[in-house]
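For this view, one protein chain was removed and the others were kept in their places.
For chain A:
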Amino acid sequence: MKYIDDTVVMKRMKSRLKYNSLWKLIFLIATSLALLTLVILLVRIVTQGSGHLNLDFFNNFGSRFPDKAGIKAALIGSVLLMLIIAPVSMILGVGTAIYLEEYAKKSKLTSFIQMNISNLAGVPSIVFGLLGLTIFVRMLVLGKSLLAAGFTMSLLILPVIIVASQEAIRAVPKEQREASYGMGATKWQTITRVVLPAAIPGILTGTILALSRAVGETAPLVVLGIPVILQFLPDSLLSQFTTLPLQIYDWAKRPQEEFQYVASAGIIVLMILLVIMNSIAIFIRNKFQKRY
């Protein structure tokens, strides 16, 4: 008795191999199309913008002369904004995640909250801008300040941070918690000494990726009315400021062609900032993540 009929296998082999390489080709094209777009974009931006990338570009404020226009106010504004968003969104986000994962009982209410958090993550950013305008800028009279923008952006990325933190907390094995309880630790001791240290790489990775989104975001800031034209650096939390994406958009809209190149230089700076942030996220993940 023969289990494999060689002639039949050989006959079908050719078409099976062809079919296989056909799909391989399709996937290869899909990948290279994405890569090609990225390369074209990068080459275009770098060739256009590199001429303006010099020390003056980082030391100057906006200007009507393309040669004198600089990114100082926008870069510092973006970094400061990040320094507000990071603690606010992390404290609220991780706190919510701990509550939902460790304390809250499984009930209709918690699953309702859970569902809404997931939905909030998909709400367009401009809606958060309108919310921020009503609550922070107008009701709390924070004005178009760093603080108002920081709170708005924190709300925007909060759902992402909550979901990421929940995943990280859930990934800590139950046995570790039980071992901790078994040694007589309280719930709070278990959370601070067992769960959080194990979950922190996942939480930080999620937070930094969410922060990168906040840094590149323009729409909510436009709604808040964050200015673009200014010649000073913020000196308090209630100070006026501007950010990289706003400044880039403003340059790109100018009639003078030279300003398009200045905009490209701004994009390079923004991209470098984002690459640095993402690298930190990857570094943290690789260095501190344990597999169980």
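Criterion: contacts are C-beta pairs under 8 Å (C-beta built on N, C-alpha and C of every residue); 3 or more make two chains touch, one makes a residue touch a chain; residues count from 1.
Simple rule for what comes next: contacts and distances are computed from a predicted model.
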Listed names "Phosphate-binding protein", "MFS transporter", "Sigma-70 family RNA polymerase sigma factor" or "succinate dehydrogenase", matching UniProt entry of the absent chain: "Phosphate-binding protein"
Touch with the omitted chain, as defined above, among A:Ala210, A:Ile226 or A:Ile267: A:Ile226
Contacting the left-out chain in the complete assembly, out of A:Leu53, A:Val127, A:Ala171 or A:Ala252: A:Ala252
From A:Ile200, A:Ala219 or A:Met271, residue that would touch the chain that is not displayed: A:Ile200
Interface with the undisplayed chain - residues on chain A: 59, 61-64, 72, 76, 79-80, 83, 137-138, 143-144, 197, 200, 222, 225-233, 235, 239-240, 242, 250, 252-257, 260, 284, 288
